[in-house]
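Just dropping this structure here.
Not every chain of the complex is shown here; the ones you see sit where they belong.
A and B label the chains in the order they appear, each numbered from 1.
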């Protein structure tokens, strides 16, 4: 392992959020992905959707100003925003299964070059935590993943095939790690942007799957 | 952050791009919640070979409804819960044309119609209903016994366009309906690719509707038109 700096979680999520297009409906998974909401391009209309049926909520509530009835899917208190609307859980998943979510951003344990990903179960532990992940993964128009490039022990997470039970097969379109931004095409992982100071070769060394280098490879873009 | 403003100036602009051959949802029940102004605009616009999804296929009264499009020869097929008159003597334009083979139809029980529309919006591939089991309408459909009861399999009914009549809206397209006006409007608004709304009461600024009292989220709505003073009202105008 090199001692070079890796991307912060906030930088990773800001970068994904730059991909959100005007008019998109966005569902941000629990944990790191919620950081995507910190990057807001004021010229774009981005609608936040949460599994519990809150459509169009605003930023996190400041401490002491929480509305006890208003939380996102991660249980964080969020703020009310003009144009917000509420539906019940079955109607909320009509939105998800109906294909209205333009992008869902989730964390993962593993992502494979065929677009499979795994984030709900570790076979050595009993049970699993699915929540809305399988519905979102199967039905959102795009699945983006934000995760560390390697496990804490340094094992690779960008694999030829997932070793863990998958959440949905073949759905991941874009992936950000602390080493760069990737898209998944028919040919597998393609490195679009590399963390400053990290060469494609160095990133390949941290990766089990083959990393193809995009013809337009550039340095990682930070919130500007 | 901004939310999109979806207000169009006229009914005609809002329906201008509906091409021939489209599938169009037309809500309304017993004359309430019928998007009469949008239907009149589609009639003027002239799109043909339409497939229309509606509880009924038009009445014998003078008001604009889906039967207006049928009578004008714009409709190839009706998908609805009534293809014969309730009273044999009441022959709507649709009934006459259907009897003469000038328009096709698929007859669907009303609850099956509503749920087929809903599952089109809900990303569901099919559902098992007890309705119609043991009748002519279930012939040829897949049957299945689940927990001792017999069901038939029904499939989703999506559409390219939904024409909606709402009571209030905000400029983002959050909608409210009043009383029996609601009927098929919310599920059709959710099931169509493009949803166009005529509004009886005010189109208010974003943020003026209580989020707990939104009947259809604006994420489902594409175009909004306020019914003009000289538009088609049912009875008295609201607030007058």
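Here is the rule we use: contacts are C-beta pairs under 8 Å (C-beta built on N, C-alpha and C of every residue); 3 or more make two chains touch, one makes a residue touch a chain.
Note that the structure is a prediction, hence the values are computed from the model and not measured.
Asker: Indicate the composition of the complete complex by giving a copy number for each shown chain label.
Answerer: A x2, B x2
We adopt the following convention: only the chains that are shown with their structure count from here on.
Asker: Could you state the distance in Å from the CA-based centre of chain A to that of chain B?
Answerer: 37
Asker: Any idea which chain A residues touch chain B in the complex?
Answerer: Residue positions touching the partner: 23, 25, 40, 42-47, 49, 55-56, 58, 80-87, 93-100, 139.
Asker: So in the complex, the part of chain B that touches chain A is made up of which residues?
Answerer: Per the stated touch rule, the residues are 1-4, 118, 121-124, 170, 172, 174, 190, 205-207, 209, 211-212, 214, 217-220.
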